[in-house]
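These notes concern the structure reproduced below.
With one protein chain held back, the other chains of the complex are shown just where they sit.
What follows is chain A.
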């Protein structure tokens, strides 16, 4: 069933969009990522103009992350205080990122920088997670290994300590703030919620327990993407509500299934899956950069 999108001004298959939304929603519920890093390229691939793909993708992420975070609230796996600190940093970072983006646009190298950002960050994070989670899985199979309950890293000696009860942490607020800022910058440049960077950063840099990472990440993503949606709608008129609704229908169902599935899987297995997914997307993007494209030419139409 073809449907004409009022803002994007293209006609697309409605079922394809629902399916796409479902797939991304599943990832969202399972891994605590918004799915922006998947939905934006996928929408682009089916012929949606890039600016509209980014803005509408953000709106779809709001829906699936609300859906996901509510399920986590019920299971009490959201650290609201940690989420709030990350969010504060995220909004600052987002503003910074938009500024950097504008500069890049003036220089005319946005596409390249965005693509390189994807390849570098996805590659680093994916590799790090895979290595770490494979090691963790081996450890859990070996009953003689006992995990230290407190890992004292350099971040724990910083001032301004705060209790994050749900995470069982007593650390300085500066590291989570910085993580928030960094994720916000990248999110704005790459047009994503930033979950796939934040989840590993929370686990490996802040030492947040895996059990609350997903819910807390979704909590932060909900607000950042909501902010992004309204910003895009107001400044560029690029949110296509018809497209968003179709993606959302699939997305919210997918997010619920993902969250349910996630509760049954073991944390280490979940992390391996996410690592593999991240590496897969990274590999695809890297190939696009290195292989000769089918057509050397491309067209960009000016924004109206």
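What we mean here is this: contacts are C-beta pairs under 8 Å (C-beta built on N, C-alpha and C of every residue); 3 or more make two chains touch, one makes a residue touch a chain; residues count from 1.
To be clear about the criterion, contacts and distances are computed from a predicted model.
*Asks:* Which name from "Transmembrane protein (Alph_Pro_TM)", "Sulfhydrogenase subunit alpha", "N-acetylglucosamine transport system permease protein" or "NADH-quinone oxidoreductase subunit F" does UniProt give the chain that's left off?
*Replies:* For the chain not displayed, UniProt's protein name is "Transmembrane protein (Alph_Pro_TM)".
*Asks:* Looking at A:17, A:38, A:62 or A:267, which residue reaches the missing chain?
*Replies:* A:62
*Asks:* Which one, A:103, A:265 or A:289, makes contact with the chain that was left out?
*Replies:* The missing chain is touched by A:289.
*Asks:* Since one chain isn't shown, list which residues of chain A touch it in the complete complex.
*Replies:* 1-4, 6-7, 9-11, 47, 59-60, 62-68, 70-71, 74, 109, 111-112, 226, 229-235, 237, 239, 241-242, 244-245, 248-249, 252-253, 255-256, 260, 288-293, 295-302, 304
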